[in-house]
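With one protein chain withheld, the remaining protein chains of the complex are depicted in position.
For clarity, chains are labelled A and B in written order, and residue numbers in each chain start from 1.
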Amino acid sequence: MTLSNTKLAWQVFRRNKSAMTGSLILLIIVLMSLVGPWFAPHDPAQQFSDKILTPPLWYDNGEFLTPLGTDDLGRDMLSRLLHGARLSLKLTIMVVFAAAFIGILIGAAAAFLNSGLRTLLMRFMDLLLSLPSLLLAIAIVAIIGPGLPNAVYAVVIVLIPQFVKVTQGAISEELGKDYVMATRLDGAGHTRLLLHHVWPNIIPALIVQLTFSFSTALLDIAALGFLGLGAQPPIAEWGTMLSEARAFIQFAPWTMTLPGLAIFLTVLSINLVGDGLRDAFDPRLNR
Amino acid sequence: MSLLQIENLNVDFMTDDGLVRAVDQVKLSIDSGKVVGVIGESGSGKSVMALAIAGLLSPAARIQADLFTLDGQDLTRMTPAERQRHITSNISIIFQEPTSSLNPALTVGYQLDETIRFHEGGTPKQRKERALELLSQVGIMDSKRRYKEYPHQLSGGLNQRVMIAIALACQPKLLIADEPTTALDVTVQSQILDLLLKVKEEHNMALMLITHDFSILAETTSKVHVMYCGQIVESGRTYNLLSQPFHPYTKALLDSVPHFGMRHKKGRRLFNLPGTTPPISHLPVGCYLGPRCPYAGKKCVQPPELFNIKGRRVRCHFPLVDEEES
Partner (left out) sequence: MPSLLSAKLLRKSYKVSNNPFKQRYLEVLKGVSFTLSAGQTLAVVGESGSGKSTLARILVGAEKPDSGELLFEDSNILKDSAFSWYRNIRMIFQNPAASLNPRATIRQSLEEPLINAKLGNSQSRKDRIAEVLDLVGLRPEYADRYPHTFSGGQRQRIAIARALMLNPKVIVADEPVSALDVSVQAQIINLLLDLQDQLDLAYVFISHDLGLVQHFSDKVLVMHNGEQKEYGRVGEVFSQPQSKYTIELLNASASYRKVIEK
């Protein structure tokens, strides 16, 4: 029985039904965003002026060519959703990895700083964390101006403190353990200790943080789009689509429900996966 | 009539490896005023047995017994609620880690008062007097100050005294002490053992002492049960059992500990059993000690029964008794 910890974690994860369901949904969404744009029946910006606000297929007057209906400018909803999926996921991944990279570097440095400087840095991170992430993002966009690139920078900044805290906390916890002392006594230097020995032990904590940051980032990017501070029309982005459709919710509910549902399903599945990972990596379960 | 009498007590748990038996056919009895020892290594089931007797196992555990009487009443015929009430009013238990057995957010006095209120009642003033009396009974000098303090302000030894005071507040007829001194320093250990014996006398209780250390049992108990893999493998009077163990496992436990006070001779190898205690989910066929036992023979693929030999009970096909004697 020579199972690595990763394999053990996978065994726990596999038995978790909700996490597996989440993974399946997420997999489908990711696949759709990868291959979707080639299968999209129309160009997301193409306007069919004779088909404005066509309902989806399941309505009596739905049309086969536009299976999920069209919006107020006659653009095909399915095509826009598929392109939106690719955009949202691409942005989310970029944002989270950028924030993770910066945050982990700062957090690792903080773990080795002297206690005074560390306290100062960590209290500043607490200050940033005490504001709701969206509020902070709005404030940053208000300073640097609206638009998709600026919204992306804002969300990156918003996500950094979480990573700093998790990294610093996890490293500090590991540094107090016997095996770190034992490794130091093996003659290992600071860098070797951190990269070879401590790093593999904090990866689980970081992976869990990564998944939760994905859902925050996705929501915040969409919310900024919805508020008109992020992606600008005519870009097909889920948040922007929601905002454009606001006026038609009464007589064309699909224009708002569909992008909302897309955001909801993605965030839900990411959170389910995150919960599952947290349980799987929980040391109390890892015997 | 014994205070506690148990026959064929089994405790099963459902695990990923299937149904696992943590306590297997345990038979023991305790008389009022007596001290009985239970000795075993980790995984021997001694703590699970204690929890089963004290009614503290989670509902997931399946407990069965052919006979289970406590203070003259048959527990197997009671409803679960009646049984629980009867057990809590007669048995108290203290654990290895006194500091984590106490609630860190509440004062010593509050936790003691809660128990007194539940078992004796009385006005707040009466209860406080009773609490202070109990604290001084367990040898806490400045009981008034300690009453107001929190567990983290007290040393491990003092916290164990507080645990004993709380146990006494229940006025139990049986006190179970599960490794009560293992987490404490050597000099404190003997104080706590002395205290347990003192309160046992004063309150005319029975005491069940669970430990892995023979030297603790030698000075305190009249009877000892040795446990291995959930079974009692040898029971008998402490003196006899320690001076001439019949079961190979008992002998191994005794011989593998170097004894302070014996003539100093450095470098002598200690006797030891090969391997480790098997997990109860993967027990060997036949005698559970078989694969580790230096005396094992062909017969040992059959599970041994509990034999009566010279006033002792031994679960072994080849007990270490001289042939002509038996």
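By our rule, contacts are C-beta pairs under 8 Å (C-beta built on N, C-alpha and C of every residue); 3 or more make two chains touch, one makes a residue touch a chain.
Remember, predicted model here, so these are calculated numbers, not experimental data.
In the whole complex the chain that is left out makes contact with A, B.
Across B:D66, B:E133, B:E219 or B:E305, the residue that sits in touch with the chain not pictured is B:E219. The chain not shown here is touched by just one of A:A188, A:I207 or A:L268, and that residue is A:A188. Within the complete assembly, A:N201 is the residue of A:T21, A:Q47 or A:N201 that touches the hidden chain.
From the options B:T15, B:T276 or B:N308, the residue with contact to the unseen chain in the full assembly is B:T276. By the touch criterion stated above, the residues of chain A touching the omitted chain are 1-5, 177-179, 181-189, 192, 197, 200-201, 286-287. Residue-level contact of chain B with the missing chain is found at 41-42, 185-190, 212, 214-219, 239, 242-243, 252-254, 256-262, 264, 266-274, 276-277.
To be clear about the criterion, only the chains that are shown with their structure count from here on.
Averaged Cα coordinates give chain A a centre that lies 53 Å from the centre of chain B.
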